[in-house]
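Every protein chain except one is present and positioned as in the full complex.
And now, subunit A:
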Amino acid sequence: MTDGPLIVQSDKSVLLEVDHPRADDARRAIAPFAELERAPEHVHTYRLTSLGLWNARAAGHDAEQVVNTLIEYSRYPVPHALLIDVAETMGRYGRLTLATHPTHGLVLESTDRAVLAEVLKSKRTAGLVGDRVDEQTVVVHPSERGHLKQVLVKLGWPAEDLAGYVDGEKHEIALASPTHPRTPTEVPKEWEMRPYQAQAVDGFWHGGSGVVVLPCGAGKTIVGAGAMAKSGTTTLILVTNTVSARQWRDELVRRTTLTEDEIGEYSGSRKEIKPVTIATYQVLTTKRKGVYSHLELLDARDWGLVLYDEVHLLPAPIFRMTADLQARRRLGLTATLVREDGREDEVFSLIGPKRYDAPWKDIEAQGYIAPADCVEVRLTLPEHERMVYATAEPEDKYRLAACAPGKNRVVEQIVAQHPDDQVLVIGQYLDQLEELSAHLDAPLITGATTVRERQRLFEAFRSGEISRLVVSKVANFSIDLPEASVAIQVSGSFGSRQEEAQRLGRVMRPKADGRTAHFYAVVARDTVDQDFAAHRQRFLAEQGYAYRIVDAEDLEAPDAAR
């Protein structure tokens, strides 16, 4: 028994005492196979999951290493059953492999005949595999490569995909330094990939396909650009929305040798197919007369690399299409592998194992993202509003609480406390946002705002021309607001974890002067609003951010919300 920093519980959670002298070593040692579940100030909780262990296996770690790591850093004897389970789970990965057979093409191979028999006997694999070549090999139709991998993960025998990739159409891409200015005012500057970005690119490239997990603001676009440069082929980039697509284009033109003519946009408004094409999830998943009408894009060129932005938001139809793209290299980029719909295993089987992961706090500690101060402001509703709330129908309650008129005054107070900061006000309900916009005399961006207007306002905000901006949930994803140092949330969509990560991401970008970012959530006391806030609070605290709760009345005090 050592006096280690880890405590391994039999329910497969692993507790890491942060203040322990060997905590950093332990963190690094378990990072490859344990998923960080929460990271509050003193004890971080990791969890051992099958996917996590398989991810580690895919990254070349074996069970013995994992077991030894747990034993080495554990304070108490590690539960025996857990060690056995770890070894068993990890032993399952790679028992089956997908490979290319010289005469039969794509085949599923196994060194363990019993496993192959078990898998083939399952109803789920029926129709996905062809004839038996010999006792250990069975033919797989190339079009079923993805489906088979999906099914095998569900059966608990994940296959290692060694079948390789098509080379794709060559297209020279290189990173460019200094940057290519995108606006007349912009000055070219020298840059290079940060070390962790370079590691992420390498990790991905060696693994073939997979997912890179980096926090918002840590420069995922650059990882994407790096991967494209490494690949040197035509690339299809799938992003969440049009704004995001434009940002990708700007960033690629700025930091690579690609010119604007080489980059096409495939969205609701434009349908260009170029050597590098950026498409939105929405256009791909649009159905006309019951069929996906834009699927030909996937085969429009011989793509050498397919890039998925925000993997955790990947809609189900895209998974289905991805299943058919297994012969192409795939890179997923995301801030979190946690999916609200629990389809982490599909990400694992279809895009690939996790190839690189860096905890938020670590990157923050390296100075690349800003530290944040999270404050929940609790507003007591006046008597008559409470009566209205108490008698409202359950489905109206959240709206009533979230749109409490008292919040306007609280927002004003907070804004007043940050006269020199770029302030972003984020909300869910348009009435409320319009009201706030009028109150604060700040422009409003909603889903109805045109892309051109949006970009103009973002640019103005970025340049400091305007310092207050009210946005609806359209701003949640992939917009880049480098100078927002204060975010105020007035209403949200029922406390989703992802949404919180995204919103926090808005203010997490590095500040020029290194000052603290502020994140406020205004909440109506004793209502469902407060209950949802509890989810958010938990998420933030679990991510390791200092979290305070103040009463709206205390805001008046000059130092209550520094």
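What we mean here is this: contacts are C-beta pairs under 8 Å (C-beta built on N, C-alpha and C of every residue); 3 or more make two chains touch, one makes a residue touch a chain; residues count from 1.
Convention: contacts and distances are computed from a predicted model.
According to UniProt, the chain absent from the figure is "Helicase conserved C-terminal domain-containing protein", selected among "Helicase conserved C-terminal domain-containing protein", "Phosphate import ATP-binding protein PstB", "Sigma-70 family RNA polymerase sigma factor" or "Sorbitol/mannitol transport system permease protein".
Only one of A:Arg124, A:His141, A:Arg194 or A:Arg538 touches the absent chain when the whole complex is considered: A:Arg538.
Per the touch definition above, the residue from A:Asp62, A:Glu118, A:Asp345 or A:Asp526 contacting the chain not shown is A:Asp526. Where subunit A meets the missing chain, the touching residues are 1, 7-11, 13, 15, 17, 38, 40-43, 45, 75-81, 526, 537-538, 541-542, 546-549.
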